[in-house]
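With one protein chain withheld, the remaining protein chains of the complex are depicted in position.
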Amino acid sequence: MATGGLSLSNLTVAIIEKTQGRLRATVRGSPDLCVTSVAPLATAAVTDLAFLANPRYRSDAQSSQAGAIVLTLQEADALEARPNGALVVVDAPYAWFALATQLLHPTPPAAAGIDSGAVIGSGARIDPTASVGAGAVVGADAVVGPGAIIGAGAHLGARSVLSAGSRLYPRAVVLDDCTLGARCIVHSGAVIGADGFGFAPLDGQWIKIPQLGRVVIGDDVEIGANTTIDRGTMGDTVVESGVKMDNQIQIGHNCFVGANTVIAGCVGVAGSARIGRNCMIGGAAGIAGHLTIADGCVIGPATVVSGSIATPGHYTGFFPIMKNREWEKAAAIVRQLEDLRRRIRELEAAGRGDAKQ
Amino acid sequence: MATGGLSLSNLTVAIIEKTQGRLRATVRGSPDLCVTSVAPLATAAVTDLAFLANPRYRSDAQSSQAGAIVLTLQEADALEARPNGALVVVDAPYAWFALATQLLHPTPPAAAGIDSGAVIGSGARIDPTASVGAGAVVGADAVVGPGAIIGAGAHLGARSVLSAGSRLYPRAVVLDDCTLGARCIVHSGAVIGADGFGFAPLDGQWIKIPQLGRVVIGDDVEIGANTTIDRGTMGDTVVESGVKMDNQIQIGHNCFVGANTVIAGCVGVAGSARIGRNCMIGGAAGIAGHLTIADGCVIGPATVVSGSIATPGHYTGFFPIMKNREWEKAAAIVRQLEDLRRRIRELEAAGRGDAKQ
Partner (left out) sequence: MATGGLSLSNLTVAIIEKTQGRLRATVRGSPDLCVTSVAPLATAAVTDLAFLANPRYRSDAQSSQAGAIVLTLQEADALEARPNGALVVVDAPYAWFALATQLLHPTPPAAAGIDSGAVIGSGARIDPTASVGAGAVVGADAVVGPGAIIGAGAHLGARSVLSAGSRLYPRAVVLDDCTLGARCIVHSGAVIGADGFGFAPLDGQWIKIPQLGRVVIGDDVEIGANTTIDRGTMGDTVVESGVKMDNQIQIGHNCFVGANTVIAGCVGVAGSARIGRNCMIGGAAGIAGHLTIADGCVIGPATVVSGSIATPGHYTGFFPIMKNREWEKAAAIVRQLEDLRRRIRELEAAGRGDAKQ
């Protein structure tokens, strides 16, 4: 949904308010200039707002038709005068642009109320300003907060809590006894609170360990499509506030994900892993169970974290891509690395006049 | 569903028509021979059609009880006479067999019409020959083309288009403003059009960037179970005609997948990647964002594409499997490769009489 457009001065004021003063922008050009939407620099029209965050795109900015461009002071000073467009100068242009986009394209409000085709369990408490879609299920004694939205066919289990302003997209599933804080977004096909994977061996067979814990999720958490977060075995699986998870992620039972950590798509996290705050986990990384990752770590894509990481830093580990024929040779040599190392030792020993080992 | 059976001559004619003359077969033996189903060479009965594409299975063909075998001229000539069975000789036996299977086992038609338990939004236009199952949702102003099938509990969002002959399997989800061309198949649990993963950092927190684009899918695209394709941020995510995607794939926002590319299961593609036409991507490969893969590339399984690929070819990169104990040693040496290389340089320098570096 688009608004009818907002002037740059209205946008700057609204964003100062929204960020409680953290994001103050200066307009170069007419503050009355009105933008109706957003676009990339290259394709923006005079009614669009665009942004320049990466100096690589400076020439795109120079030639852009955008009505206004958000950028840093440094970039603004580097740009030649733009006769037909304004500049919005701010310390964090990407964040300012994101907030401006939210203001220009507010999420369409869902109609408050419970669709006649929804199924509501006994004792469920649904705020009158909340919206429950067709075919959605709200379990017994569940709680749905003010302004929360449960999409068509979504499922909120018994005794679970969906707090104010949170949203389950169509066919998202939250099972029993789970709690989501305020302003969370759960995308379609995500499953929160399925049983953790716990079995005890007995004579070659596997005895199921009942999974008695919950999933407890903080505020402002986003959970991608088809991501799964299992309930704890005895304690809870915990996702702190501000965490953003992409699609197709698996979080095992009793994991902890610290505040404001972002996890890219297809990551798997085994049970009881403890991921710190403000981490960035690359796509398709795999994190073993029962380990700890320090706050502020960056994990590369497709990297296996096989042990605890105590020191913040950037860690990576994946095999480099090569032409298939070269890879076949390299892979064969990887299998012989021990032999290569031995031969180097022997050469060194021979050079020193040692007897060969 | 099986038909009552078809004669080889009927099959050959039907396939010539279906392929507009591209696939002409010759029958050795009786063209009136009737087959009712298909089976592998080893287990086929006299009423079955089988195929031989890989010379490795030539002896299976020789001893097969199949009523008819589809094969190339070369294989047909290599085979000794089969007293009790026919041969169907064709340039592309696997494709002919696939088409014959389609003819022998046509998809059962779904009953046209809208199930009384479906939920139809205002302004939705549903062709009278389309089928909408129980509990399915068709959003406001959505369009469902002739012969399209929306399975039980599937979701087609507002303003989205499901074109002629396309099918959403039970509980597949297409969110708002997405378009699918003709004859597409979307399997259960797939989610098309969830928000892309876009956030701008501000003081250690993450500001959501509204995802305003769409997903636009061509004709004859197949999308596997629980695969996710995110909508674009500003522009669209585009999947061209003829693309085939397996299960559990993740396609990020603003990706482009070129025509007739096939992607095996569990592949992750980060945002704004551009995959060319006629590529083959192996299972569990990972493709980084903002890169380009040339037309006609083959990417091996579990391979990380971390940069653009400009030249068609076969590329691979995964660590070879080893006995765990040997892997432990090899992995330790991989961590010391820089040291090994330095030692080789020193040995070379010593051999040349250089001073050690």
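Per-chain residue numbering starts at 1, and chain names A and B are given in the order in which the chains are listed.
Here, contacts are C-beta pairs under 8 Å (C-beta built on N, C-alpha and C of every residue); 3 or more make two chains touch, one makes a residue touch a chain.
It should be emphasised that the depicted structure is a prediction, and the values quoted were computed from it without experimental measurement.
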*With the full complex in mind, choose from A:Leu11, A:Val137 or A:Val257 the residue touching the hidden chain.*
A:Val137
*Pick from A:Glu17, A:Asp32 or A:Glu326: which residue touches the chain that isn't shown?*
A:Glu326
*Taking the full complex into account, find the residue in A:Thr179, A:Gln248 or A:Asn278 that is in contact with the omitted chain.*
A:Gln248
*Contacts of chain B with the missing chain: which residues?*
19, 22-23, 37-40, 43, 92, 94-95, 97-99, 101-102, 105, 107, 117, 134-135, 152-153, 169-171, 185, 187-189, 220, 222, 224-226, 242, 244, 246-248, 260, 262, 264-266, 278, 283-284, 301-302, 318-325, 327-328, 331-332, 334-335, 337-338, 340-341, 344, 347-348, 351
_Considering the whole complex, not just the chains shown, which residues of chain A touch the missing one?_
119, 135, 137, 153, 155, 157, 171, 173, 175, 189, 191, 194-195, 197-210, 212, 226, 228, 230, 234-235, 248, 250, 252, 266, 268, 270, 284, 286, 288, 298-300, 303-306, 313-320, 322, 326, 329-330, 333-334, 336, 340, 343-344, 347, 350
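To be clear about the criterion, only the chains that are shown with their structure count from here on.
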*Once you find the CA centre of chain A and the CA centre of chain B, what distance in Å lies between them?*
27
